[in-house]
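For this depiction, one protein chain was excluded, whereas all remaining protein chains were kept in their positions.
So, chain A:
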């Protein structure tokens, strides 16, 4: 039994050791840019990836400014698509499963927004449909994929690929979870740091950022 546990953790460790650092950095900069222009972030995926998307949205929206909520009237606006199960089933039943993300995305999409697409295979048709819609509108796409990256890796502007053997869903999704938490932590630490600097400036009577 212990071998099995060690084997699994080794796979996760290998994937963690090979994180695409530059692409994650690029994603963080894209997210900072969307904050600067007060745009919105749409995130989606199937199954476990949808669960990751939902988990991330709740963390990201709630905790990034949690240090000093009252001092930040502008906050991130992350939205999981579709926003309700009712919409999900309505789009799937009435239009088709390949439109469950692209359909709601079209409702919301503005030029100042950004998309995070999560797919372990990088090949899910409904994810790709929504990514194509974003690309058509010149909206930046952060693609979080696994295995060989698939079509999502090809289309994304920031290509976060957790490269593994095909079918390693557990490994890929575990590492995706870590990357998403990294994004939340980064902005939480950043805005907390900035707040501290601004407090010092206020004390000295200088104009804050």
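Details
Here, a contact is a pair of C-beta atoms (placed from the backbone, for glycine too) under 8 Å apart; a residue touches a chain by one contact, two chains touch by 3 or more; residues count from 1.
Rule of thumb we're sticking to: contacts and distances are computed from a predicted model.
Chosen from "Secreted protein", "Extracellular solute-binding protein", "Branched-chain amino acid ABC transporter permease" or "GHMP kinase", the protein name that UniProt gives for the omitted chain reads "GHMP kinase". Interface note: of A:26, A:40 or A:75, the residue touching the hidden chain in the full complex is A:26.
Considering the complete assembly, chain A touches the hidden chain via residues 22, 25-26, 29-30, 32-33, 36-38, 109-112, 137-138, 186, 189-190, 193-194, 197, 207, 209.
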